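Working notes for the structure below.
Only a single protein chain was left out; the remaining protein chains are all shown in position.
A, B and C are the chain letters, set down in written order, and residue numbers restart from 1 in every chain.
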Amino acid sequence: MSFKYAFRVRWVDTDVAGVMHYTNFFRYFEACEQEFYRSLGATHAKIREKYGIMLPRVEAHCVYMVACKYDDLIEVVMKVKEITDKTVTYEFQLNKKETNELAAEGYLKCIAVDLNWKATLLPTEVAGILRENMA
Amino acid sequence: MSFKYAFRVRWVDTDVAGVMHYTNFFRYFEACEQEFYRSLGATHAKIREKYGIMLPRVEAHCVYMVACKYDDLIEVVMKVKEITDKTVTYEFQLNKKETNELAAEGYLKCIAVDLNWKATLLPTEVAGILRENMA
Amino acid sequence: MSFKYAFRVRWVDTDVAGVMHYTNFFRYFEACEQEFYRSLGATHAKIREKYGIMLPRVEAHCVYMVACKYDDLIEVVMKVKEITDKTVTYEFQLNKKETNELAAEGYLKCIAVDLNWKATLLPTEVAGILRENMA
Partner (left out) sequence: MSFKYAFRVRWVDTDVAGVMHYTNFFRYFEACEQEFYRSLGATHAKIREKYGIMLPRVEAHCVYMVACKYDDLIEVVMKVKEITDKTVTYEFQLNKKETNELAAEGYLKCIAVDLNWKATLLPTEVAGILRENMA
């Protein structure tokens, strides 16, 4: 099962080479993740409040295939790839909708930490919901 | 007449004070402007190609009233405020939809320049379309 | 009296028009402010801890004269312009060092708030130090 989020490349996303700067792909990974969590009735703020955990990234990766340009319509496709007792890994693909090209793909690995930034177990309820949404 | 564009505050938009960083309001001014132009069937890329002009900012201003937080739903309301032979000025308001508060308001003044960055007249057609959309 | 801070325009600062994006001038206003405070032996984090206040922006303004390009060496010149019982306003100029051109100028007005975001008096000690550094 996958979650989808679409956006238009913004002027500020571009650089002097005329394409979306490579760091901005990671911004849209995260925008998609935010919408995914809200689709589950949650936000990182609510998770923090309810469970006393945060989910900082421990690893980020992206492979770039096709340049994205100003005003391109991009669809992010996200899957929950792997869940361990303390971590969750999401996979992302960015597709150029007008040309049906795979522009980039990557992943984010996150670890559950308590409010003192100490690694901790993923709450069972959170892990359960994420597992239901795995690929 | 006004144009509206809504967005959710992203994690990356926030800062250590827990609120949307003041520079990001300007990013959303511009996102709204981009959607406004596309609603008219145009983009800055098309305007550049068709008329040989760009519209860089010569002035930017924002007044901040209420802090915006992660995942807040914000509506940008944009109006074309003033058109001169070479410039166009847009006004923006950012409203927090959940609380119906005015979070910020400001403006962007842009000048028409040719591809050598020399100030030039706003193309009649562009000025006309913008004038039709004035407050 | 003024405070100076220099930087090189980064690739990520540029946009498809080949120049520094207008929002990034405000990022460098703030970078300069940060270095200014550290030159006084302070940081916003220390001020928050010591006095229980933060200094969010209530107004931001910038006028753009000359485009800044990738790798340009830019000097920010900052002055404390005005202090009231609750606010401080800084003025900034951005100069292109290689060509000795004024690229942009603007200001930031900040208000003292307590940790509940309620407007409060600037601590006497902070106001005093800032006043000593006024233009």
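Couple of notes before you dig in:
Note that in this section a residue touches a chain if its C-beta (ideal position, glycine included) is under 8 Å from a C-beta of that chain, and two chains touch if they have at least 3 such contacts.
As the structure is a computational prediction, the values presented were derived from the model and not from experiment.
Checked against the full complex, the one of C:15, C:30 or C:59 touching the unshown chain is C:30. Only one residue from C:45, C:65, C:102 or C:134 touches the chain missing from this view: C:45.
Residues 11-12, 14-16, 18-19, 21, 23, 69-70 are the ones on chain B that touch the missing chain. Listed for chain A, the residues touching the missing chain in the whole complex are 16-17, 19, 22-24, 26-27, 30, 45, 54, 56-64, 67, 106, 117. In the full complex, the hidden chain is touched by chain C at residues 8, 10-12, 27, 30-31, 34-35, 38, 43-45, 69-71.
The rule we apply is simple: only the chains that are shown with their structure count from here on.
Each chain gets a centre from its C-alpha atoms; the one nearest the centre of all protein C-alpha atoms is B. At the far end from chain B, in terms of centres built from Cα atoms, lies A. The distance from the centre of chain B to the centre of chain C, each centre being the mean of the chain's C-alpha atoms, comes to 23 Å.
For this pair, chain A with chain C, the centres built from the Cα atoms lie 33 Å apart. Averaged C-alpha coordinates put the centre of chain A at 27 Å from the centre of chain B. Residues of chain C found to touch two or more other chains are 16, 19, 23.
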